[in-house]
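Submitted below is the structure of interest, expressed as structure tokens.
Omission of a single protein chain aside, the complex is shown with its protein chains in their original locations.
Every chain is named by a letter (A and B) in the order it is written, and numbering of its residues begins at 1.
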Amino acid sequence: MRDVTIRSLAVALALVLAAGPWLPQWALSLLTISLGKGLVVLGLLLLMRTGLVSFGQGLYYCLGAYAAGVLAQWTGLYDAVAMLVFSAIVSVLVASVLGLLLASYRGIFFAMLSLAFSMILYGLLIKMPAFGSSDGFNVVARTMLGIELAGKGGYAVLALAAVSACAAAMALHRYLGSHLGSLAPAIRDNELRVEYMGASVRGAVHLNYAIAALLAGMGGGVTALSVGHIDPEMAYWTTSGEFVFVAILSGTGSVAAPLAGSILFEWLRSYAYQYSPNTWQMVLGAAMLLIIMFLPAGLWSVLARRNKGA
Amino acid sequence: MTQLLAVAIDGVIYASWLFIIALGLTLIYGVMKILNLAHGSLYALGAYAAASLVGYWLSAGGSPYASYGLLAAAALVVGLVTGPLIERGLLKHLYGRDEIVLILVTYALFLILEDMIKLLWGVESYVVSEPYGLLGNMSFGPLDYPVYNAVLVVAAVVIGAAMTWGLQRTRSGRMLVAVIHDREISAAMGINVQRMYLVTFTIGAVLAAVGGALTAPTVSVVPGMGVEVIVLAFAVVVIGGLGSLPGAAVGALLVGMVRSAAVHYLPEAELFSIYAVMALVLLVRPKGLFSAAEVRRI
Partner (left out) sequence: MTAILEAKGLSKNFGAVTAAAGISAGIERDTVTGLIGTNGAGKTTFVNMITGHLKPDAGTIVFEGREITAMLPRRITRLGICRSFQIPQLYDSLTVFQNLMVGMSIVLRNARGGMFSRVPSTVPGFGLPAPDAAAALLAQFDLVRFRDRPAGELPEGIRKLLDIAMTMAAKPKVLLLDEPTSGVSAEEKFAIMDMVMEAVRAQGVTVLFVEHDMDIVARYAGRVLAFFDGRIISDGPPDVVLADAEVRKYVIGEAAPDRGKAAAHA
């Protein structure tokens, strides 16, 4: 059953793959990074639909990136797909553990505790020479599924990013329509009721947290492959804050929104950096305030949270 | 033995610095239920204002001993201007919204202030180290410390004591405590909650600026100095319990000591240790050390 969202995503994917070889390098690069970050924001969409805002997705974004690099360095496996898969696995494993603690929290405690964990990673990485300390290190893929990449690397990574992002969005869409996925907005609106209908809120929150982590990890892997360099800044709280901003900007109405929003954001940012690097943040902040104050519908899923007792 | 003493003293100095900043943050949260992510930017504003003022004063030939007063003055001005401006101009229009939305608002504010600082002061660093070295050094056995650090510690103690006295002994203070406990009932009993918010946010802004101003002589004042501070202050506040004054003090001491120990014994773990402590405390006391009891829900 192909619904509108799935069809649109498929069409978009086809377009990107077709247009890819003709895109100039800067556009290729921009698109790939946007899709990588879009994956992280996709995870935020799921969390926000569950009523949670994480200010620490940078943790998994960074973990995924470093996992990709580490796999290559330690095992000599410079395959893009293998690296991406490893990014996802590492992120899910960490999230399964951290989620045990985090699933007990809501609201600002959840937000800030997730921030704290990302800062823990940052604090660890900047002092670890094995991983390049605050300089980080370079990541490069030489093959994709065994096929040599020489020369065509840019397009190949774009293709990988596009396929991953679209597949993830489609899968998330199906999940949100499933029995388990439909619990998310219910939990956001009234956890008490969900428990009293016989479902485990904690279990669902933990699961959604792990899924968001997986997506963020994949996003980190994609970014690592695209940019070619990773550093601890990826885990800094301002990176996570930026993901939250894009999530707010895009809205959580559709799984396509985070991807489209990311592309728009990266494109705007590249222009802003060029013309006024010292006011970019101010513009971002002002835009966010305007959206919060005058477009609450855009923040609908965050604002629609209710947590009343009887 | 000497090293232990160094750890303890460094810990106390760092804790004092943290306390001043964290106090404002926890107060704002306690009264207004807003986690002010822009607190670090207010701290930076205080530092920049202090550096500019003192720098100007000194280059105009003023007495270096007056610079201490100027530090305080700069902080006061920054706090008294930005506090009401932000509270009345922005926050007031958003009360009643979800906690998370308010955090996003303060985050947006942080972004705006960071660039505003760059626009006003440029991107080079400011150094005003005269006040730091002016008072000379003091000795604790084999260890030497600039006396300025004692100023920091004394300032923290005085501020803590003043706040405690203010909250417990003055009418406004007790009203603030009432609002911290229950906003609705306080309003129902006739407390002007809106005015309490203005007062609280302004005090918080002043405290952040004081923290920055006192820090200015000890570092290079650079853009982005507020960015790391906010997460540190936040860790302290969460450990101590959001909204708790004694919590801020205990949290600051704990973080200060742990960080000091890390710096001396395991430097790689410096930043990591602070957040690890925070995560550990939360494992045991989910809402912080001095948190209020949970209210029955149905």
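Simple rule for what comes next: a residue touches a chain if its C-beta (ideal position, glycine included) is under 8 Å from a C-beta of that chain, and two chains touch if they have at least 3 such contacts.
Worth saying up front: this structure is predicted, and the values here are computed from it rather than measured.
**Q** Which residue from A:Asn190, A:Asn208, A:Ser240 or A:Gln281 sits in contact with the chain not drawn here?
**A** A:Asn190
**Q** Touching the left-out chain: which of A:Leu15, A:Ala167, A:Leu180 or A:Leu290?
**A** Answer from the full complex: A:Leu180 touches the omitted chain.
**Q** Tell me, which residues in chain A touch the chain that this view leaves out?
**A** Considering the whole complex, chain A reaches the absent chain at 179-180, 182-183, 185-186, 188-190, 192-200, 304, 306, 308-310.
Everything below uses one rule, namely that only the chains that are shown with their structure count from here on.
**Q** Need the CA-centroid distance for the pair chain A / chain B, whole Å please.
**A** One centre to the other, that is 32 Å.
**Q** Enumerate the contact residues on chain B facing chain A in the complex.
**A** Residues 35, 90, 93-94, 97-101, 103-105, 107-112, 114-116, 118-119, 123, 227, 231, 234-235, 238, 267-276, 278-279, 282-283, 286-287, 296-298 of chain B touch chain A in their complex.
**Q** Touching residues of chain A toward chain B in the complex: what are they?
**A** 53, 55, 101, 104-105, 107-109, 111-113, 115-117, 119-120, 122-124, 126-128, 192, 237-238, 241, 244-245, 248, 278-282, 284-286, 288-289, 292-293, 299, 302-303, 305, 309-310
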